[in-house]
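Only one protein chain is missing; all other protein chains are in place.
In order of appearance the chains are A, B and C, and numbering begins at 1 in each one.
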Amino acid sequence: MILGDNQYGKAETHVVRVTKSGARHELKDLNVSVALAGDFAETHMTGDNSKVVPTDTQKNTVFAFAKEPIGEIEDFAIRLARHFVGEFASVYRARVSIEEFGWERIHDHAFVRAGSEKRLTTVTCTDDGTWVVGGIGDLVVLKSTGSEFHGYIKDKYTTLPETRDRIMATSLLAHWRYTGSDIDWRKSFADIRRLLLETFAVKHSLSLQQTLYAMGEAVLQARHEVAEIRMAMPNRHHFAVDLSPFGMDNDNEVFYAADRPYGLIEGTLTRDDAPEPGLAW
Amino acid sequence: MILGDNQYGKAETHVVRVTKSGARHELKDLNVSVALAGDFAETHMTGDNSKVVPTDTQKNTVFAFAKEPIGEIEDFAIRLARHFVGEFASVYRARVSIEEFGWERIHDHAFVRAGSEKRLTTVTCTDDGTWVVGGIGDLVVLKSTGSEFHGYIKDKYTTLPETRDRIMATSLLAHWRYTGSDIDWRKSFADIRRLLLETFAVKHSLSLQQTLYAMGEAVLQARHEVAEIRMAMPNRHHFAVDLSPFGMDNDNEVFYAADRPYGLIEGTLTRDDAPEPGLAW
Amino acid sequence: MILGDNQYGKAETHVVRVTKSGARHELKDLNVSVALAGDFAETHMTGDNSKVVPTDTQKNTVFAFAKEPIGEIEDFAIRLARHFVGEFASVYRARVSIEEFGWERIHDHAFVRAGSEKRLTTVTCTDDGTWVVGGIGDLVVLKSTGSEFHGYIKDKYTTLPETRDRIMATSLLAHWRYTGSDIDWRKSFADIRRLLLETFAVKHSLSLQQTLYAMGEAVLQARHEVAEIRMAMPNRHHFAVDLSPFGMDNDNEVFYAADRPYGLIEGTLTRDDAPEPGLAW
Partner (left out) sequence: MILGDNQYGKAETHVVRVTKSGARHELKDLNVSVALAGDFAETHMTGDNSKVVPTDTQKNTVFAFAKEPIGEIEDFAIRLARHFVGEFASVYRARVSIEEFGWERIHDHAFVRAGSEKRLTTVTCTDDGTWVVGGIGDLVVLKSTGSEFHGYIKDKYTTLPETRDRIMATSLLAHWRYTGSDIDWRKSFADIRRLLLETFAVKHSLSLQQTLYAMGEAVLQARHEVAEIRMAMPNRHHFAVDLSPFGMDNDNEVFYAADRPYGLIEGTLTRDDAPEPGLAW
């Protein structure tokens, strides 16, 4: 019997940090998950916890570290991950994942949630290095034209008609691996988000795969601090409703937005001179 | 045995309508639910469906009606509800509820979802009248100061310390009853949303009830087309983390955002000259 | 401006109670929500909380009351509701709603969750009386035959073919009003659940309305402690897949289980000699 890959930690510590400069407040709303790997065979085999950092302590550490200015989530995750690796001999690898929720200001000290879109990071640290992955999740986009799908394989189970015009919609989940850990995270994130949105909007699409590739390519071409980008794009099908039984045509005007099943397109693009991923993923 | 209140219908027909003016497209993203009441005792008691409009037909009707310009959701719901009452002798009352999801333009024909916030309406029609209720849901707001809570009853189960400064956060669900059915819905909704946000932000709060009342009052004072407003405000507790075990103070800077349990404050405000609600609710 | 209906309380206090008789443990897993109404105009209008029982205290009270043997959830809710009304002059009406989650024993002190099905109660108390509503939620049932649907109205939007054989599936939510508050709750619940399941299974169905009615009728006929029953039954559509493009027939064998839209059938049955509902609902 071999104990293989294992890790443990506190997931989803939801911390809100308020920073006050006089009457004007700033807000950080973060969901922080910690996962530690290392010399933990004994707790598995005998229940000896002498090398275990309790997940409750990990939670406390997140809160205590939030007392200092948080800054960008990538930096906050780096500080946390380095702490766990540096402080505890039994911890070989610490991985800290953060979701950041956006808020829009409506007043000096009042805010409204900016939607379901989330900024993401996952930072992995060992004594040998730090790997930073950025990301964005639940970015829901739709284009009402500029999307075709045809020329595919037909077999005896094929019933889908070819189309020269359809709605294309997805909820993007993207993670990208940075080449370093000393980067202008805020600017990088903002640019990547903009590039993803613009390419989705502008690139004429013959398949969701082509759109995914173009979006990744745009990021890698413009942002040299990104070595690799991984994307998952569910195809949120919008089917043109057949209105002919009611004596109406439907020139891509009325759509039924389906829940399930959905296509799911996943792909990775890597810069050809990208450094090795190491423990990033 | 008496058959009491009953209704049936098709819930959650998710229709997306694209309107094209040359290259520039407009998008309506609606989740439509229909509920009919009337002379339906026979299907309950004998399974005789001769007076039943199938829910599948209701769904088709939603799609067919979406072929014409949708306009504001209140008008679309009125047209649908009147159709069911007018067309079918067995239908005494039709109620159409719509959720509208917001999208922000990123291109002539591309959009990004504007968040979880939803615009709502419920329209009820009979031969005798039309009642329109507007609403907003999942409007998540937070103020980082300007909220106190003290002076409450203490009994043997009370452990909550009084506070002169806390975070106040909620996810507002509000429905308001209109006095008529011929109103500038778009402007009314925009103004009500603005009033709700502004009052939440600006009104110094001694209790979530006081905030709720002030928000409703602001709407009723400014918008004379609104007869009544009903609000539900979960208290999304943000607890200041006790950092003293770590030798730190916490001057309302670091908060733990709790999921459950949560306070739930519900209240109704009515204009003193409001017309009778009739079948609005 | 008139302050109309209002209430407030602590929602979703999730309490687990373990009772130990030697090595053999019993488990109660409850989600408790409290809502109080009464003399609370001042907190709304001026923020004067001197008549307010904090929701935090309500939560503490739930936990403290759980120290005593809980018994059936209806009794636990009665004790809690009477406490709030009896203890606090400002509380005119207390309503306590409980969801109970089932667990199956796998060992003296180990259990596995018995599914998503929930036992429900809502108890309302004032100085003048106690009203008890029982219920069941998320009871998902399916019959693979014994269901027809035909003879309905056809109009220009009708495309649904009639059927003499279909799957009928629903997720039942039922609430029933008891005639009193001194009832063998456990036995009553078990019998009602059994009657609902049996009737769903055995009653040949010409419409979901007919099934709903038969289920309610079976309960009212057999359980005289029930005055009224309210049911909501979403029609979880299972559409027979058209396999003819693949040269196959489909004799109600292969179904696509759809998510949305869904039919929603709601109905109430009342015993003709039922006492007035009072504040039960």
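Criterion: a residue touches a chain if its C-beta (ideal position, glycine included) is under 8 Å from a C-beta of that chain, and two chains touch if they have at least 3 such contacts.
This one's a predicted model, so the numbers in the text were calculated from it and none came from an experiment.
When the full complex is examined, the chain removed from view is found to touch A, B, C.
Touch with the chain that is not drawn comes from one residue among C:D128, C:D155 or C:E198, which is C:E198.
Screening C:N6, C:N60 or C:S97 for touch with the missing chain picks out C:N60. Touch with the hidden chain on the side of subunit C covers residues 13-20, 25, 27, 29, 60, 63-64, 66-67, 103, 106-107, 109-117, 139-146, 167, 197-198, 200-202, 238, 241, 243, 245-246, 248, 250, 252-259.
By the touch criterion stated above, the residues of subunit B touching the omitted chain are 156-157, 159, 245-247, 259-260. Across the interface with the omitted chain, subunit A contributes residues 1-14, 33, 35, 40, 43-57, 59-61, 64, 87-88, 90, 148-153, 155, 157-160, 205-210, 212-213, 217, 220-221, 228, 230, 234-235, 260-272.
Throughout what follows, only the chains that are shown with their structure count from here on.
Looking at which positions face the partner, subunit A and subunit B present mostly the same ones, since more than half of the interface numbers are shared.
Taking the mean Cα position of each chain as its centre, A sits at the greatest distance from subunit C. Centroids of subunit B and subunit C (each the mean of its C-alpha atoms) stand 23 Å apart. If you average the Cα atoms of subunit A and of subunit B, the two centres end up 30 Å apart. Of all residues in subunit B, those that touch two or more other chains are 13-14, 60, 64.
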